[in-house]
Each structure stands twice: as C-alpha cells, then as structure tokens.
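Sharing a structure here in structure tokens format.
One protein chain is absent from this view; the other protein chains keep their places.
And now, subunit A:
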C-alpha cells in the first residue's frame, strides 16, 4: 500500500473516531433538557440614545470595556469614538479607505484599530500627550481583506482575513507573532475567549475552529453549517460559542461536547446572519441579518423571543456592552442606537 493510501486510511479512521466519540456523548438535545424551563417572554427593547454624526452606513462597532465608550466605523471613511451616555463624539478619525470592515477597542481604552479592503490593520493611539489621535502602526502582511480584529491587550491584536488565515500581531514590531492556518475559505470573524487563551474563527468553508493563541494550533474544528459562517461569538462562560451563517441559521457549539447543541432558525427567515452577540448571562442571543433585521433568540430554548427595531429594517451591526446593560446597533441610515 502506498504511503498516500496509508495516510488516507488513517485520516478516515480518525474521522470515524471523532464522529463516534461525539455520538457517544450526544445523549440528549438541549431543547429536550430545557423543555421545562420558563420562556423569557417577549423581549421589547427601547432606544435610549441615538448617536448622530456619521454620514453613511455603519459597517462595524465595538464597545469599550468601560461599557460607556464605543467605536464605530462607517462607509463615510471615519472611525468615531462615542460617549454613549452623553452621545458626544470624543474623537472623529479619518481613515485612508472608506471600505472598512471591522473596528476594535483595546481593553485599556488607549487604542482603537480597524481594517478592511486595504488588507491592513491600522492601530490608533487615543491617548497621546498632545491630546489628538495618531496612527501608531499599520499592520500589513495579510494578502486578503481584513474581516475582523480584536485586541488581546495594548501590544497584541488578533486578526482574521480573506486570505484564509488569522494572525496574532506584536503591535510594537508590526510583525505577525503567530499565523493560524487551516481554513480553506475566507475567514470572516473571530471571537476571543473570556480567558484570552484561545479564540474561535468562522469562515466561508462553513467551519469554525478553536485556536490556541500561544502555540498557533487548531484545537477543535466544528462543522454543521451548510454555507459561509459570517459571525462568531463566545458564550459568556467560555464553554461554548455561537455562529451566524449564510444558511440563515445560528448554531450553538459546545467545546466539551465538541459538537452543535442547538440551531436557531425559522421557516420565515431566509437570509444570512452577519453579526451575533450574547446578553451577559448568555440567555439571549442577538442576531443581525443581511436584510438589516435583528432577531432576539432564547439561547436555551431555541425560540425567538423578539424582533429588535420592528420596522424599517435598519441594523447593519450590533454589540452588547460587557456590563450587559446596553445593546448598540449601527444602521444603514448612518445612526447608531443604544437599546435596552
């Protein structure tokens, strides 16, 4: 038997072993177990603030860890730092490219980052001595668009790209410390685990992967979706994560069970999900769709608990603050809204 044939057989055996192990611990379904749980009832959120200032569609946003400031990126080629309590703009940062896909806020609050069709992750220092905002680094190296970036701390950032890789960067040197390869399609999104030791990525190859940040290895791979995964977010306790896909479903994957636990879908829903967020307890899952609609799901029971912003589908991106007190949504009409 040729070596290639041997390797093929070995791979097939491993695949079967994984499948059997998953089946063995799959003794029930999440919906069966939560059947007796009270439903969360109808969720109807109210707009508490409207943030006006951008001149075009909001492409991305992220809350700062203080749950008060947030950063938004828009088609108007600007990054704006907002104070969500007062609705004041703290900074308005012009970008070199209007085609920005992602933005991030460092946990310390000292830096913001963004990137998009320019393939570059630009780092901005928000707390310079002079009081203005400066580009401090342009992290280039990806050969595809920058779909997502998330700060680990002031000196490290993780990025995902249309070149099918993710990367951990040393911001000081501007170099990639680690490259995470394995996806066969554009990587669309990433989410850092609460303990910052791992992150999960979702890609156009319909799979999501759990990566060890330190050694660059892919620890687990999850399949199930039948089309591109556009968004991923860790469950608050770090033991699970949810993905949103072009197949019009969101799915909850558990790390210990190594498989899908629940699917969030409805016959009436036919378009892809591009943003997902959990409430602080994880009981609610917010999903933003390609038609600018936003649904609220009961994570445990798998039922829809509400629709955000009922009319005039407006939601282009969303995020929940870390204190769980507010949901921010960006819209095609240039406004951001704060809800709870």
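The rule is simple: contacts are C-beta pairs under 8 Å (C-beta built on N, C-alpha and C of every residue); 3 or more make two chains touch, one makes a residue touch a chain; residues count from 1.
What we mean here is this: contacts and distances are computed from a predicted model.
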item	value
Listed names "Eukaryotic translation initiation factor 6", "CP12 domain-containing protein", "Thioredoxin reductase" or "Phosducin", matching UniProt entry of the absent chain	"Phosducin"
Among A:108, A:155 or A:184, the residue in touch with the chain that has been omitted	A:184
Touch with the omitted chain, as defined above, among A:162, A:182 or A:282	A:162
Identified contact with the non-displayed chain, of A:137, A:225, A:301 or A:314	A:314
Residues belonging to subunit A that touch the chain removed from view	42, 44-47, 52-53, 55-57, 59, 75-78, 89, 91-94, 98-102, 116-119, 124, 131-135, 144-145, 147-148, 162, 164, 184-186, 188, 204-205, 228, 230-231, 246, 268, 271-272, 274-275, 288-292, 307-317, 332-335, 337, 339
